[in-house]
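For chain A:
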Amino acid sequence: MNNNSQHEIRFHGRGGQGAVSAAALLSLAAFEDGFNAQAFPKFGSERRGAPVEAYVRISSSPIRSHNQIYNPDVVIIQDSTLVHSEPVLEGLKDDGLVILNSDHLAEQRNNYSSGALWITVNANQISEELLGRPLPNTVLLGALAASTGWVSLAALEKAISHHLVKKGETIVTANINALREGYRIAEQQEEAIS
Partner candidate 1 sequence: MKMLLEGSHAVAEAVRLCHPQVIAAYPITPQTHIIEHLAQMVANGELSSEFISAESEYAAASVVLGAVATGTRAFTASASQGLLLMTEVLFNIAGLRLPVVMVCANRAVGAPINIFCDHQDSMALRDAGWIQLYVSSNQEAVDSIIQAYRIAEACELPVMICMDGFFLTHAFEPVDIPEQTAVDTFLPPYQFSRMLDPKKPMTLGGGSEPDNYLEYRAALHNDMEKTLDRIQRVGSDFSQQFGRGYGGLVEGYRLEDAEIVFVGLGSLIGAVQDLIDQLREQGQLVGALRLRCFRPFPAAALVRSLSSAKRIIVMEKAFSAGAGGIVATELRAALYQAGLSIPVDNFIGGLGGRDITPSILEQIFHTSVSSDAAIDCRFINKDDMSHAEGNATTPGEGD
Partner candidate 2 sequence: MSNLSIEPGSTTAYHTGEWRQQRPVYRDKWPPCGQSCPASEDIQAYLALASNKEWEAAWRKITERNPLPGVTGRVCHHPCETSCNRTQLDTSINIHGVERFLGDLAHEKGWRHERFTEVSQPQKVAVVGAGPAGLSCAFQLARRGYPVTIFDAMSAPGGTLRSAIPDYRLPKSVLSGEIDAILALGIELRLDTRIGQELSEQSLQDDFDAVFLAIGALKPRSFSSIDKSDHSVMSGTDFLQKINRGKSLSLPKQVAVIGGGNTAIDVARCARRLGAQVTVVCSQDRPGSHHGHADAQMPALPQEAMHAEAEGVRILFRTGVRRLVRNGQHLSGVEISRVDQVHDRQGRFNPVLFEGTETFLSAGLVIFAIGQEVNKSGLENLMKDGELGVIIGGDAAGKPRFAATAIGSGYQSAMSIIAYLTGIPPVYENHQKTDVTYKDLHTQYYPLLPRQDELMTEDRLSDFTEIVKGFSQGETLCEASRCLSCGVCFDCDNCWHFCPDAAVIKKPNGYEIDYNYCKGCGICALECPSGHIDMQREVG
Partner candidate 3 sequence: MDTRDQFRTNVLTSGHRACAGCGEAMAARMVTDLIGPDAIYINATGCLQVFTTHNQQSAWQAPWMHSVFANSAAVASGVEAALRARGRSTPVVVQAGDGGTFDIGLQCLSGMIERGHDVLFVCYDNEAYMNTGVQRSSSTPHAVRTTTSPPGRLSEGKHHLKKDVISIIAAHHMPYAATATVAYFPDLKAKVEKAMSLKGPRFLQVLSPCPLGWDHDAALTVQISRLAVETGLFPLIEMEYGDVTGVMRLARQRPIEDYLHLQGRFKHLFGHQNDNGNVEIRHLQALADARIQRYGLLDAETEWTTASAAQTERHGRGGYSISAVKQEVSS
């Protein structure tokens, strides 16, 4: 992965899938790890099912820009159908990373060949098993942590505990389990690729 002092992550999802929350959790975790961080949604009113974008900047120096992210280091795609309808890969750095929520692992990678590294996680299935409904965001954050190392699993767990505290211990635990599962799968895949 690149060694720039600033990382930019772009989330693509649909309203209700938790892309904005995921961005917030990621920035919280990075902040917990001692970095400067910034998270914000692509602005608009929230409509369930509509395409959603969210952005995260992680940096060792203060972040001054409030621009949206046009050249991300990482793109996290929470819904594989978006690959067909939205310019999800636009501006992705040549050596970027795509983390895709899908059950067709190889196929996706082949159809959209680029210089980027693709990690595919069946986050819907995992979240369905662990959370009882398809909420892929924490699974994918685990995958991000595993494949980039920009944030620690511990910091993400803390962010989840903090952020979801109101939803009760069961939800927190399930999400942490989902996070860990995403982390485990991505770790495996990366090993397999490399």
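As a convention for this text, contacts are C-beta pairs under 8 Å (C-beta built on N, C-alpha and C of every residue); 3 or more make two chains touch, one makes a residue touch a chain; residues count from 1.
Per the selection procedure, all candidates are chains of the complex that A comes from, given by their letters.
Just so you know, these numbers come straight off a predicted model, no measurement behind them.
K.L.:
Tell me which of 1, 2 or 3 touches chain A in this complex.
P.N.:
The candidate that touches chain A in this complex is 1.
K.L.:
Can you tell me which positions in chain A touch candidate 1 when the two form their complex?
P.N.:
Counting only chain A, the residues touching candidate 1 are 23-24, 27-28, 31, 36-41, 43-45, 63-68, 70.
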